[in-house]
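Heads up, one of the protein chains got dropped from this complex, but the rest are sitting where they should.
Let's look at chain A:
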């Protein structure tokens, strides 16, 4: 391996928080406007990939702390749990339920948002698993 670039590492350090904030913004705005879990997950994985290019694969794995495979599983589980909520109140499976009172920052909260969070984690896990595997060759 060649030495790490200090310029890129510094740029990555400032760009990463920006990318993660932007990805969460896309995730939360997603239901009625442009954005959503898929794009948010892609932007979040771009943040980690930038760190991976700057500092190496092992550093990125240490930063993530959780295996990408586990991220996919958690995301799918959250997405499934959002569908089950409708059964509790005697409605058909996967009915979208919204909480009546909007929260200050998040806006309206409901099962579609939970589903989007699941998609976010699954997309992030898939992208990172592919790119980590490719970069380790």
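Worth a mention:
Here, a residue touches a chain if its C-beta (ideal position, glycine included) is under 8 Å from a C-beta of that chain, and two chains touch if they have at least 3 such contacts; residues count from 1.
Methods note: contacts and distances are computed from a predicted model.
Matching "Aspartyl/glutamyl-tRNA(Asn/Gln) amidotransferase subunit C", "Penicillin-binding protein", "Cation:proton antiporter" or "NADH-quinone oxidoreductase subunit N" against the UniProt entry of the left-out chain gives the name "Cation:proton antiporter". Only one residue from A:28, A:49, A:78 or A:113 touches the chain missing from this view: A:49. Listed by residue number, the positions of chain A touching the unshown chain are 2, 8, 15, 19, 22, 26, 33-35, 39, 43, 46, 49-50, 53.
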